[in-house]
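One structure, as structure tokens, below. Some questions next.
Note that one protein chain is taken out, while the other chains of the complex remain in position.
After this line comes chain A, so read on.
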């Protein structure tokens, strides 16, 4: 394996021989086939591949949103699927944040209420949760929209609320499924800037799934999938000699321009 594994023996995420099979009547689809993946803290990993290759399934399985049919997934050394549903849910609340293509904000909550939700789920008192939520909204440039509901915001604003919600509880890992899929180029760039900044400045581990090459280019590591398997892993190429993820502008020519 790569250098990072040798320098850091306890990865944040370790997936081994993960299998996922969908059965619909007589049709059996092997969505993930003996898939191995390791993600270290502070990495920004982009999973790319053609439509239907299993990117979203991978994200769902590694985050514990979906069950697996074989293998194991360790988060900080803890086997995600050895836990009960209740434990896994609590674990998710404490350690993970999510960003979805369709934003998936709770439509009947305001922006502040959406963002404070992960904090409340981890036992933070209401007032404190609200303060931190507003602070987080401020960081994504939406402090003045705190009391607005999702239906009253643009797509880009909603996605920024989603990012704020994903990050507010300082999770160990943020999963982003096509985070720019529903945005125009300008907004997509803004969102990617935000994610890259958080990754760079706060060493926030982010695993994102996308089919957009522009998104892949901005990640510190690029993993390609095809037919349920890892086709290539840019880890060796994109990881610096000190084992840390490289800044986007260190990785590829032209990346700095985009950022």
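Here, a residue touches a chain if its C-beta (ideal position, glycine included) is under 8 Å from a C-beta of that chain, and two chains touch if they have at least 3 such contacts; residues count from 1.
Throughout what follows, contacts and distances are computed from a predicted model.
S.K.: Out of "Sulfur oxidation protein SoxZ", "ABC3 transporter permease C-terminal domain-containing protein", "Quinoprotein ethanol dehydrogenase" or "(2Fe-2S)-binding protein", what name does the UniProt record list for the absent chain?
M.R.: The correct option from "Sulfur oxidation protein SoxZ", "ABC3 transporter permease C-terminal domain-containing protein", "Quinoprotein ethanol dehydrogenase" or "(2Fe-2S)-binding protein" is "ABC3 transporter permease C-terminal domain-containing protein", the UniProt name of the unshown chain.
S.K.: Please identify which residue in A:33, A:65 or A:214 touches the non-displayed chain.
M.R.: With A:33, A:65 or A:214 as choices, the missing chain is touched by A:65.
S.K.: Using the definition of touch stated at the top, determine which of A:25, A:77 or A:151 touches the missing chain.
M.R.: A:151
S.K.: Could you list which residues of chain A touch the chain missing from the display?
M.R.: Output for chain A: 56, 60-61, 63, 65-67, 85-86, 89-90, 92-94, 98, 100-102, 104-109, 117-126, 129, 149-152, 165, 177-178.
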